[in-house]
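Input: one structure, supplied below.
FYI, not all chains are in this one, though none of them got moved.
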Amino acid sequence: RGTGEPVVGLITKTDTNPFFVTMKKGAQQAADEQGVDLQTFAGKVDGDNEAQVQAIENLISFGAKGFLITPNDSKAIVPSIDRAKQADMLVIALDTPVDPPDAVDATFATDNFEAGRLIGEWAKAKFSTGGTQARIAMLDLNPNQVSVDVQRDQGFLEGFGVDIGDPARIGDENDPRIAGHDVTDGNEEGGRTAMENLLQKDPTINLVYTINEPAAAGAYEALKAAGREREVTIVSVDGGCPGVDNVAKGVIGATSMQFPIKMAQLGVEAIAQYAKDGTRPQNTAGKDFVDTGVQLITDDPQAGVEAKDSAWGRQNCWG
Amino acid sequence: MATTTADFETRRHDSFGLRVQHLLHGNPVLGPLAVLVVAIIAFSIVNVRFFSAANLSLVLLQVTVIATLALGQTLIILTAGIDLSAGAIAVFSSILMALFCTDAGMPAPIALLLGFACGTAMGALNGLLVTRIKLPPFIVTLGTLTIFFSLNAVVSNSETVRGADMPGLMTWTGQSIPIGDFRLSYGSIIMLLLFGFFAYALSSTAWGKHVYATGDDVEAARLAGIRTGRVLFSVYTTAGLLYAIAGWILIGRLASASPNVGTEYNLDSITAVVLGGTSLFGGRGGVIGTLIGALIVGVFRNGLQLAGVEVVWQGFAIGLLVLIAVSIDQWIRKVKT
Amino acid sequence: MTPVLEAKNLTKRYGRVVAIDGSDLELLPGEILAVIGDNGAGKSSLIKALSGALVPDSGEIRLDGEPVRFRNPMDARSAGIETVYQTLAVAPGLDIADNLFLGREERRSGPLGTIFRMLDRKHMRSEARRHMTELGVGTLQNIGQAVESLSGGQRQAVAVARSAAFGSKVVILDEPTAALGVKEGNRVLQLIRDVRDRGLPVILISHNMPHVFEVADRIHIQRLGRRIAVITPQSHSMSDAVAIMTGAAPPPGE
């Protein structure tokens, strides 16, 4: 240690999710290019705010120039970020914004509401061409109403044309097309169990929104076991390579791809820049964050919804 | 009973109530069973769809992995231990066997057996630490839990291995035989056979008696000439194998091997064991109770969703129901003495 | 005559407490050796060292003249030494038959036993009842009762029955009659004589002087962690023995 290179921190939600693993790889690559010393931290589980607070404390004590963080608790992390900023650090939120958003110097993120809205619009177009009445199952993350979960869920419903009520709350809609909500913890097992139970509750479900692609894969297994996989459309968000493969195989109808490597690279570059000459990054015009983009991937394109196919997706996927 | 007039006489004079007492006395699983039956009846009333063959087969399917884990957990808890690494071993084993037959290109049976061997070895590691260095099981398995989870993340690169990329044997446990509307998966069949096997081994073999004696009072068992170290080691090793089998069943269930599942497995499996009436202090209980305990949890989870209870309130309801279930069991036990 | 079991200069300390302080012991073939001594004199510790339940800090144990090292009770047991501990060492949750046969369960004959390793529960239960009746414990109402729910004396009878049934070289009994009634106690004395008559030597620890003087061939007196005398019922009276044991009289030969 002690190479004299400026220290840059990366604090992810967990260290087991492929999304963050990818993000870390991207950051490491950029750090090597920029000649900075990357220190990585992670929460023990999703939602583990305290580990992130400790990570910031450690970074302050290391004298880091700045750090990138995917906050586990958007609000609760803010006081720690304030302390870091007092120590003249550049703080960048990655993937998940903090609350209030201007507590950080910049946010490099997927517009999760937009990601949800894209698959919602696609599904709406598909169902209106098919002429069938939709029965929707909503497979969310967990009961905590975290921002990513809320934004994707509400974005999807908005895109599909459902009155979403309070856009900050999941489950306050009373559209009869929604057959039910359940939580998946964002993994295959949760996805399968939730799908199984919702199918028991309402066997006529034909459209499934999933918080991410592992949950989608689990939901597909449940549908397959019930013999309904052909009649049901699954939409998801992420753009991981297994997810894109599943689009190609017809398991997932459409998914919104996000770009974690880009997020991490932009973030590391911004801090390296700041370390060099003190310039701070600028937000995307009209948004309170730097939108790293989102791309709808489907092999069943619908009129009026811009999309790329799974071949393009394979080349640009992560993980 | 082998004997005697005395038995017979007391019995003859018994009131009906006392006979029920004796029945319960001889069959400690009746408590959990009563809870299960009540739960099933209650949920059937709330939602008629609950008590359909299709839904019940779903409940069985959903508890299969947890029940298999809880079987290993029961063995360990019977020896007054506890295993926090159960979920980690299962998930890590499933990742290993998946990687063996995909990345490493081994034939499926070999990959499977090697996966079992790895799970067994992980269990054996726990056993060694417990018996040789004489560390408390809680801390041993807490340590190996984090170790296995890290290794798991490193080895798998946190990436899911798809079932489609594996030979059919790996996902075979997920297939099922339809019996009318009831769909019995091979995984569930394996699980039930394992339960039968261990119910027998615990009640009718010398090994079973030694497990109970060791859990009851390890010092007394040692003085009575039981090699308690060997018994404990055999239990942890066996549990490791059972977890690996649970890992195999898990691959079938998810049609993939995912490194990110299973965070709740330990608590869930311990819950099943305790709901099934096995004492955390060792020496009392059995595996059939555990099976019922696992089913109770599965029935609650599924039943609440079908009853349309909101997700935030489901946790509340499950907590409450667990407490009520154990209270009922406790009440039934009280009648006994 | 080489002693069957012999201990030389055994020592055992627990932190600052000295439990055995250079004690010797000799058990001759076919004899009943009584060990007496005050509470805390180290009797139980001494026989625990002989039966592998504790590993002495120093000293030597010989079985049939050969030095042996027992690292655990199983070692001693496979060498044929069967012990009833003062704490009884029963598994409280198991029933009488299970406890009686613990560690040497009997299997069914035929494939059920050899392949399925099924226990012969029926036979073990009837054997258990026979043993308990032999010890005069007739108050037992339910042979399937867990040992923890037995009365103090019944529990002791279980432990005694076990050792009597299975000892093959030496039987050691640590206060086997303490909790027993008059009748049951006498039965155990008879049992001890029967065992001796089968040719097995017996070590009997007891505070009951009439019992000791009734059955013992020789009496080992333990005091403050060491053997201070060996007498016989013929050479000394009960009150002599008590006097030596409590230090009121000097040990003979000093």
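We just call them A, B and C in the order they show up, numbering each chain from 1.
Going forward, a contact is a pair of C-beta atoms (placed from the backbone, for glycine too) under 8 Å apart; a residue touches a chain by one contact, two chains touch by 3 or more.
Keep in mind that what you see is a predicted model, and the values were worked out from it rather than measured.
The stoichiometry of the whole complex, written in the labels shown, is A x1, B x2, C x2.
Here is the rule we go by: only the chains that are shown with their structure count from here on.
Because contacts link the chains only in sequence, without closing, their graph is best described as a line. Chain centres defined as mean CA positions place B nearest to the mean of all protein CA atoms. One simple way to say how far apart two chains are is to compare their mean CA positions; for subunit B and subunit C this gives 41 Å. The centroid of the Cα atoms in subunit A and the matching centroid in subunit B are 35 Å apart. Per-chain Cα centroids separate subunit A from subunit C by 72 Å. Within subunit C, no positions touching two or more other chains are listed. For subunit B, residues touching at least two other chains: there are none.
On the side of subunit C, the complex with subunit B involves touching residues 53, 72-74, 77, 83, 85, 87-94, 98-99, 102-103, 105, 107, 116-119, 121-122, 125-126, 129, 141-144, 162.
Residue ranges on subunit B touching subunit A, taken from their complex, read 49-50, 54-55, 58, 61-62, 149, 153, 157-160, 162, 164, 174, 176, 183, 250, 253-256, 258-263, 301-302, 305-306, 308, 310-312, 315. Of all residues in subunit A, only 15-18, 21, 45, 140, 143, 171, 180-183, 185-190, 192-193, 196-198, 200-201, 214, 217-218, 221, 224-225, 242, 245, 249, 319 touch subunit B in the complex they form.
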